[in-house]
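Here the complex is missing a single protein chain, while all its other protein chains stay put.
Which chain is which? They are A, B, C and D, in the order written, and residues in each are numbered from 1.
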Amino acid sequence: MDKTERPNLGISPGSPIYVGERDPTETALSIIGYDISQAWLKSADTVDELLAHRNPSGITWINVNGLKDSAVITRLTELYGIHPLTVEDILDTGQRPKVEEFDDYLFFIFKYLHLQGKELISEQISMVFTKNTVITFQEMAGDPFSGIRRRILNNGGRVRKLGADYLAYGILDSVVDAYFLVLDELGARIEEFEDRAMDEKDESFMPDIQRTKQELLKIRRIVWPLRESLSLLPQLSPAFIHEELGPFIKDLHDNAIQVAETLDTYRELIAGVMEVNLSAVSNRMNQVMKVLTIISTLFIPLTFIVGVYGMNFVFMPELRHPYAYPITWAVMILIALGMLIFFKHRHWF
Amino acid sequence: MDKTERPNLGISPGSPIYVGERDPTETALSIIGYDISQAWLKSADTVDELLAHRNPSGITWINVNGLKDSAVITRLTELYGIHPLTVEDILDTGQRPKVEEFDDYLFFIFKYLHLQGKELISEQISMVFTKNTVITFQEMAGDPFSGIRRRILNNGGRVRKLGADYLAYGILDSVVDAYFLVLDELGARIEEFEDRAMDEKDESFMPDIQRTKQELLKIRRIVWPLRESLSLLPQLSPAFIHEELGPFIKDLHDNAIQVAETLDTYRELIAGVMEVNLSAVSNRMNQVMKVLTIISTLFIPLTFIVGVYGMNFVFMPELRHPYAYPITWAVMILIALGMLIFFKHRHWF
Amino acid sequence: MDKTERPNLGISPGSPIYVGERDPTETALSIIGYDISQAWLKSADTVDELLAHRNPSGITWINVNGLKDSAVITRLTELYGIHPLTVEDILDTGQRPKVEEFDDYLFFIFKYLHLQGKELISEQISMVFTKNTVITFQEMAGDPFSGIRRRILNNGGRVRKLGADYLAYGILDSVVDAYFLVLDELGARIEEFEDRAMDEKDESFMPDIQRTKQELLKIRRIVWPLRESLSLLPQLSPAFIHEELGPFIKDLHDNAIQVAETLDTYRELIAGVMEVNLSAVSNRMNQVMKVLTIISTLFIPLTFIVGVYGMNFVFMPELRHPYAYPITWAVMILIALGMLIFFKHRHWF
Amino acid sequence: MDKTERPNLGISPGSPIYVGERDPTETALSIIGYDISQAWLKSADTVDELLAHRNPSGITWINVNGLKDSAVITRLTELYGIHPLTVEDILDTGQRPKVEEFDDYLFFIFKYLHLQGKELISEQISMVFTKNTVITFQEMAGDPFSGIRRRILNNGGRVRKLGADYLAYGILDSVVDAYFLVLDELGARIEEFEDRAMDEKDESFMPDIQRTKQELLKIRRIVWPLRESLSLLPQLSPAFIHEELGPFIKDLHDNAIQVAETLDTYRELIAGVMEVNLSAVSNRMNQVMKVLTIISTLFIPLTFIVGVYGMNFVFMPELRHPYAYPITWAVMILIALGMLIFFKHRHWF
Partner (left out) sequence: MDKTERPNLGISPGSPIYVGERDPTETALSIIGYDISQAWLKSADTVDELLAHRNPSGITWINVNGLKDSAVITRLTELYGIHPLTVEDILDTGQRPKVEEFDDYLFFIFKYLHLQGKELISEQISMVFTKNTVITFQEMAGDPFSGIRRRILNNGGRVRKLGADYLAYGILDSVVDAYFLVLDELGARIEEFEDRAMDEKDESFMPDIQRTKQELLKIRRIVWPLRESLSLLPQLSPAFIHEELGPFIKDLHDNAIQVAETLDTYRELIAGVMEVNLSAVSNRMNQVMKVLTIISTLFIPLTFIVGVYGMNFVFMPELRHPYAYPITWAVMILIALGMLIFFKHRHWF
């Protein structure tokens, strides 16, 4: 189950301390500098070494992977004038997705979703976006940014021509794209449930379907605030986002809506699958019990009849009749047939 | 099940690549030019050949059928100054219905619904509407536009007298009209379900009803965004839509609301049908089990009695009594009658 | 079931063609002219004959009963400058209730509900309200307007003193009043269901209750848009509605809200009745099955015992014991009593 | 069941005629006049006699108890210039709670709730509040106003010092306070249901709980419109309500919200109680049926065995074996024990 992440209880608000369910990953720093004519990727051990690789005249993208070393993160964020509450949020992996506007920067929190085997992994990514610089903080190794990194370094696409706001958009876009992959997998699982729904002996059906419902719930808690945040973006200060970016942000928002709607559709599909399953289980059970009960009901009167002629009364005239035995058989067969015809006529089997 | 259409993962946003579940249909181009005095329909193999048939002084309607040839579509859209994200949307058949206002054009995405046998087919249609020109892009062959095409070519109705905005309205109107045909068919199916609901042996009832529920869900996902888009139309730039069109757009919006409300009514009807079915199945089952159990219960005490006189005790005085056998029968018949009267009195059958 | 009324597919929008589930009723025309000092009611065969009876200095109320003769309706509406889409709506009996403001007139669509035997009849009534003139179009014979007509002709009440807007209000008011009669009847039916809910053998209970639910649904689809329309009335042009009418319209709106809330209450009552029924059926069934099973369970061990002494082993010492038979009886009675006491103690019956 | 109160069908709107489910109570008139230095309470038989006791320089509170004598009410309301629709509402006891602002007065309708034995009584109270005068109309004898009356006459509290708006507030406040008494009683009933929920033999449980649900529904229909009306009060004309009254009205509104929330909580509690009951009934039933079936299942194979040795075949070697009988017993006991162990092992009992 998804535990509630508890903020630092009893600690002064705004303290830079890692909070999370998982052990923090070691911090690694990397930097990409680019403009229309060039692009480089460097990694570094200290913040100062890192900042030496900034592109003063172009765009700089700093990536902090792993939140263990809070000293490094404090140092970096102080240099960029980031509010202590923002730093606290970056280090607390239980935050809701959100966008916040500060005087000098925009702050985003969102979640990268992927499946590891059958398990849904949700990783928190924070993004600080100031003029010409984007800083991303990842909770763990593994991110959805390889495509955009490749496009920057290989001089590919629009990204090298446009500003830091397009880079920030591209980062959000790859996160939303990753949601579609997860949805595809969940969709395939629901199709599988549709097949399993008719099998009344599948005892793990209900727990499995509940697990998928919980995962949908978890994704919903991630996608709805993101959708809401994206709908707020156009109202933010034009200092941060150029007008040309409008259609791109609208497109991103549309994708987030589509993810949210697909989640709702999946919920309804799962509800339908559960109804089919309940109905199938109960129908099968009813059929079985009916047939078994019909068999019993057929034999019980016959057993009574044979019991009658097993009685040891001295004066039972039938016992001596030469055709009594075959007549009894005939009567019993007639009774059985009569009952069968009656049951059939009533459509009981 | 309806799979989530995934956008071009890892590809730069705005790339003109076909995305869809179905194989793309070969691209065919046709053009209708008309004004109040004349109208012509031409088809062409290339974009340039096509554009030679434009009506520079009147209205031009270009129809692109099939999305396979992205080069043709790119060429055509570039000539009309259409944004790369719009082209990406045209080529991605998993888009939500929407309307978007750009500087030079309005962009619509909607879905044409029809039934092929029992299967619900949803085809994406995009429409770019600029001054005096309407360009429609259809995912597949087969469309709801034959009526409007005939009216244009036969000098019929209002369409030849009014502008390109009335043509765009007419196209949307025929799409919404087609929804009513689908609703009629689904309504007939639900009536059929009402009859089938009382038959507790119809094992395919629940899967069939779930399939129809899924189709209603699918239509809902198509109709609600359309309804929302239509409600936004009056707020769009008057550069695109003349004031006279107001009542027509309101009428179209009303029709979309009616489709949406009918969908909701169908959902409730289906829920009701399922309740009737559950209740019928369980009532019938209960009746059957009760009758069968009553039969068993009647005979079990009698079988006990005959068992008693089947015992081989040496000293059982009744066995020698000359009327023991008929008395036993009488007692058993009395017991059976008593139980029947008791059951009847308690209204157990 | 309520079929979706399909608009004229493939036909140019705004065409004056009757659309409906029922065969159209023959068109009959009548006119009421009145002012504070006089009032007359005339019927006519043609539009021109009819209009000769207008009251040029007072209020005129034209009533068109039956929508079969579209030529007559087209002629009349053209004379009053009514938009083709309005005429199309008048002739399409599957419209949602609504109010629309045009330059020269207000256009209302609403539904008159009444019960014919057990069947709920919904009749569409359209009303065009221009300065000093009200034109009503009824789908069928039979309307709720006899009271208001009598008040006009008998010089009764406020209606003769106030303007055409008060007449229009009076017409709407009598329609809403008729809803209360229908609600009363449905309320009585729900009370009847409450009695029937405890009878687990009433197999038509569930279909009957579903029929009433469908009727509530149908009324809801009629009342909610009306309520919404009435809430819009105060915002309409003061050219149509005088300020003095304010409290009357608010009162009408309150009545529509009350109808809507009563519908919601009825839905909840029906849901409650269904719960009581489900619980009663299952309780009764459980009681019956329990008693039957207890009877079987009592006799099965006894039948085993008598079976034991029905065995034909040569060496069975008990068989020869002189008191074996009465002792066996005693043992069996003790076992039966023990089981009964055990079952009673466990509160099984 | 709560019947829909039908307005005066076919009667001109605004007619002063009593409408209600109960027979109207005889009309009795009383008047309280007070200011900071004095207070008096008088009753009277006619309106004119009554008005002689007004306090022209202070506050006057006229109370009309019972709505039978519409002539008296018409006379009184005409003297105060009250709109005919208001009078119609006062005389129609099926109105929704509301507040309406007229030019010269505020008009309130609300309901006084109390329990008579187990029955929930809802009494309509109307209040007309003009400058320095409050007129209340009560449907029946018995009201929640004794406390406020006593405070006025005994020179108690704030009420003598503040204006007529504080009196109106005090009247509303005592009505809302009375809701809490009813809620307490219903809360106690729900606690009782929680105890009864575990008793699967309590056949009146479901009807009783449904009755309480209906009462909650009825209170909800009374409280929600009141809450809505109270939220509108601060926007009303400052001519009616002084600024100092602001915190009192907010407090009243808070109380109404608390009543509404408690109703919602009660609904959820009842839903929970019903779930517990359904689960308890079905668990108990399952336990009983399982034990009974186990008993049958134990004896059926044994009965078969004794049947075998009850057969009369001439050649059955076992029958002659000297230990056959005890061996048979041993085998049967072993079979029974084996089955018991198997059932126990499977946790079937």
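Of note:
Assume a residue touches a chain if its C-beta (ideal position, glycine included) is under 8 Å from a C-beta of that chain, and two chains touch if they have at least 3 such contacts.
All of these numbers come straight from a predicted model, not from anything done at the bench.
The chain not shown here is touched by just one of A:Lys42, A:Lys68 or A:Arg96, and that residue is A:Arg96.
The omitted chain makes contact with just one of the residues D:Ser15, D:Ser70, D:Ser231 or D:Thr293: D:Thr293.
Although one chain is not shown, part of chain A still touches it, namely residues 1-4, 6-7, 9-14, 83, 85, 89, 94-96, 98, 100, 102, 201, 203, 206-207, 210, 213-214, 217, 221, 274, 278, 281, 285, 288-289, 292-293, 295-296, 299-300, 302-303, 306-307, 309-312, 316, 318-325, 328. For chain D, the residues touching the absent chain in the complete assembly are 146-147, 151, 156-159, 170, 173-174, 177-178, 180-181, 183-184, 187, 190-191, 194, 198, 247-248, 250-251, 254-255, 257-258, 261-262, 265, 268-269, 272-273, 275-276, 279-280, 282-283, 286, 289-290, 293-294, 296-297, 300-301, 303-304, 307-308, 310-316, 346-348.
Here is the rule we go by: only the chains that are shown with their structure count from here on.
Looking at chain B and chain C, no chain is in contact with each of them. At the interface between chain A and chain B, under half of the residue numbers involved are used by both copies, so each side presents largely different positions.
Chain centres here are Cα means. That of chain A falls 26 Å from that of chain B.
Once the centre of each chain is set as its mean CA position, chain B and chain D turn out to be 42 Å apart. Among the residues of chain B, those touching two or more other chains are numbered 289, 293, 296, 300, 303, 307, 310-312, 316.
Taken as a graph of touching chains, this assembly is arranged as a line, each chain contacting the next along an open chain of partners.
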